[in-house]
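Right, one structure below, let's go through it.
Removed from the display is one protein chain of the complex; every other protein chain stays in position.
As written, the chains take the letters A and B, and residue 1 is the first residue of each chain.
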């Protein structure tokens, strides 16, 4: 991206206050923005961030005061305007495969929509439906009777097992496995017998899944990733997990079987969740936490086992001081012994 | 699966007490079972579970009392009967590749058994032996001089490096890597020189390995996964590790080099083990624990660093109360100071 603020203001039909010639090279959130970025302020309550942001320009609402010495664009709805910039302005520097490569193995009764691209050596088994404008890179495997939604993008060497349902505008990065068998066994006299995993995986629209992620198919029924959820690399989603909408699941998180996440949940890196629990809407779990019980909506939890974040912070602060504290108690013990001696052993 | 209890009773030659028309749609352990499932009770000691299980029917031994209002099948050996149901009754909803796809690259001196299937674009290097009924999906790589056992099933995009030995009835899920080089270097003046990893990996019969697992080849000698062991997704097994028989290794576990596991060991999710230690038979390590020392057989350990689980539970309970406890000690200190003042500074 390389545009003047003027060009951007025209695109979003906004009014510039400041230097219309500022060059914008990127977009970012107001806290993360760096020089060259344009950002936005949706809520006038956080107007103080206008002074601290490193962004070169900010989109603000008509009733927000423009900060000193910073170029802004005023517009009715800054969030909407910003979303528009993200989706329209930023260039792609990648050339996708075009058309169906002659080496792609397309099974029987496969339905291919308009403008579908399939790279070399991709294998699409019988009975699969691929909607318009989907892109499937080389080396991908799409098992029989699967569905791939419109404009979905699947990078090289992804394996999607049979009967998976993938929505529209989904992105799946390389090496990811969707629909592998859940980890289910019955143990009879020390020997583990496999419980067939005959359910499926359903990925709703607008989901992005990182590289080398694993999402297991359900035992029966389905494992679900809700609309708009974004999953980072190397995440494990076990069988029968249901992830809500617009969640953020950071790298190396593991979610055990049958656990249910609400909407807008954030799981930070390397978090682990046991099976068969519920996590309410808007919950935040901080990095490396281990969640062993259900969590009420809107909570922030931390630690392993996870507790309310505010409690965990106090526990960590205390534990940091434990060695000093042990010394203090030893000193107190001596002083008590001294007092006891002075008062004599008798009552 | 969709059978009446009567049909199942005939299959296992058992006697029904209760409703022979109950529809059974699945199997599960007695604690995990849901409506529609059939389960079993091997040990009459746990007869109380018969009342709490949600299963629609239970297989019990001839000397176990049938519970009120629950359909059961009586049989000589409930475990055996249950295993029979699992292996015989449950349908598969997947269509495997059939035969050798013409695009598969089969090297020189490769031995293919009867009814072997190899998917499109699989690559099988020179000198490999593949036993009867093995199924190798598309995009798999089998390095030279490897052995794949009878009826072993390898899902798409698995990479098995040269000279690996894979037993019979093994299942390997997509994206898994077997036989990559161990992580071994000698550091000379800050520079790391690679120690060649010229050993192999041996996977014994009846092992299941999840998706995107990594199992490194040994430096010399071999890395071993024992018969009947089940490994979940995204697990790391380093060079020269020896895993015993019938272990359960849950997702995202990491086992460092040369560590040895006994039989029937359970490692819960995200556990880490340092290298060069031994873990005895039947040990259970709870989720996210970090094991830094060898563990005696039959222990349950927890925490990082891992301790006896019962100790760890007490430590966690105490740490939870640390902030309150710190306040208590501060109060005690004041009261001691007060006592000291009242008694005077002199002895």
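By definition in this document, a contact is a pair of C-beta atoms (placed from the backbone, for glycine too) under 8 Å apart; a residue touches a chain by one contact, two chains touch by 3 or more.
Since we're looking at a predicted model, the values are computed, not measured.
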item: Touching the absent chain when the full complex is considered, from B:4, B:169, B:236 or B:294; value: B:236
item: Of B:53, B:223 or B:256, the residue in touch with the unshown chain; value: B:256
item: Candidate in contact with the missing chain, chosen from B:161, B:227 or B:245; value: B:161
item: Residues belonging to chain A that touch the chain removed from view; value: 25-29, 40, 42, 79-80, 82-83, 86-87, 90-95, 101, 103, 119-121, 137-139, 155-157, 171, 173-175, 208, 210-212, 228, 230, 232-234, 246, 248, 250-252, 263-264, 269-270, 287-288, 304, 316, 319-320, 322-323, 325-326, 329, 332-333, 336, 339-340, 343, 347
item: Positions on chain B where the hidden chain makes contact; value: 103, 105, 121, 123, 125-126, 139, 141, 143-144, 157, 159, 161-163, 175-177, 180-181, 183, 185-196, 198, 212, 214, 216, 219-220, 234, 236, 238, 252, 254, 256, 270, 272, 274, 290, 292, 304-305, 307, 311, 314-315, 318-319, 321-322, 325, 328-329, 332, 335-336, 339, 342-343
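Please note the rule applied: only the chains that are shown with their structure count from here on.
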item: Angle (degrees, nearest 5) of the CA superposition of chain A onto chain B; value: 120
item: Chain centre separation (chain A, chain B; CA means) in Å; value: 27
